[in-house]
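Heads up, one of the protein chains got dropped from this complex, but the rest are sitting where they should.
And now, chain A:
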Amino acid sequence: MFLLLPFDSLFVNLLGISITVLFTLLLVFIIVPAIFGVSFGIRKVYMKTLLKIFQWATLRIERGAKEKNHPLYKPYVNGIIAKEPTSLEEEIKEIRRSGSGKALDTPEFELSDIFYFCRKGIETIMDDEVTKRFSAEELESWNLLSRTNYNFQYISLRLTVLWGLGVLIRYCFLLPLRIALAFTGISLLVTGTTVVGYLPNGRCKEFLSKHVHLMCYRICVRALTAIITYHDRENRPRNGGICVANHTSPIDVIILASDGYYAMVGQVHGGLMGVIQRAMVKACPHVWFERSEVKDRHLVAKRLTEHVQDKSKLPILIFPEGTCINNTSVMMFKKGSFEIGATVYPVAIKYDPQFGDAFWNSSKYGMVTYLLRMMTSWAIVCSVWYLPPMTRQPEEDAVQFANRVKSAIARQGGLVDLLWDGGLKREKVKDTFKEEQQKLYSKMIVGNHEDRSRS
């Protein structure tokens, strides 16, 4: 026992020194830049290095598989067939135009109309869109995470060593670092907002609260090693507007809020989330709903409208899909936020799955497991596009407006624009939707029919 003492103190000393060094590094390279919004560009260099390594690893696997004659499982992300992007109306008009050459203002039922539905039916039989969206996007190159590789077998010593090294780095170096940062970020947020909350209402308080929020979100961004590229920042949301974005994971909030000032909307949670929420609302007015209030759509709409009409309050951040989608498509937007009548600022967020899959499959993983997965990935790389603001036109209703915004977001982010309800993840098809396409089609035929019989 006594013999161990000198080794003990040496060990303790080493530990103490390394922790101090770590924290100094943390402070200098991560926290201080986060406070001032500067960046050293370390993350970008990191990303480029990783990419080169991934490329090498993928080549190695393919070569190894060929040598051993293993079938490589190559999943097709976008489905196996090319679906026409034209709509029902356009296609039917086109077919009729080419066929009978009749004037388009006297259409009636044509024999050829059946063709569109027939083809669509066969397409869905060949390849189904919906169920594919709800599981994590499948990658085509290996990113050294065994959770994403279906071909992972022992291919070569070098590859396995590399993978082992990757595991070591991710779990023993990056993970503690990130947890420390996250801890710092959250505690700063809670204390900072509480302190600011004691100040009297006024310009000073607003200024401080905005910056406290921003600083803490920036620290959290670094805690996840998120490498974000913002496009078109001149379109960022302004006061009195609603910011609308597609939803892939809870991280979306951090990503957007680290580049702008927003008022959050959400349900009141218990536990740590609740503490954070209560602290945040002291510094500036966020909109938190009790669980019982969420069901009452009128109450929700009223509170949001009140917030939006007060021009001194920050723009609201809302995710209208209602649930997390796997970032290959945009599902139906719930119309609530589009009925309020404020200017909508759409934002498209697209993650690059090569570095870490950000999709939260809430039926598979709980929040804590999810966060751990995020923190043990290499990085989160994503792009954010701020689209020009949109307002509801007089002749369109909330649903059409929502769809218009959704298409813009899908187009910009390179995501597939689906008419489906994200809630399908848990429920079955609602019967009301069966009528959608048929209504549209029959409106085309009957509407014109009625016009003709009237004239």
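Everything below uses one rule, namely that contacts are C-beta pairs under 8 Å (C-beta built on N, C-alpha and C of every residue); 3 or more make two chains touch, one makes a residue touch a chain; residues count from 1.
We adopt the following convention: contacts and distances are computed from a predicted model.
Q: With one chain of the assembly withheld, which option in "Calcineurin B homologous protein 3", "SWR1-complex protein 4 isoform X3", "VPS33B late endosome and lysosome associated" or "Transcription factor bHLH135" matches that chain's UniProt protein name?
A: "Calcineurin B homologous protein 3"
Q: From the listed residues A:Leu25, A:Val38, A:Cys118 or A:Leu272, report the one that touches the chain absent from this view.
A: Selected residue, touching the omitted chain: A:Cys118.
Q: Touching the absent chain: which residues on chain A qualify?
A: Interface residues of chain A facing the absent chain: 47, 74, 76-82, 95, 98-101, 108-115, 117-131, 137, 139-140, 227, 229, 350-354, 381-383, 414, 424, 428-429, 433-439, 441-443, 445-446, 449.
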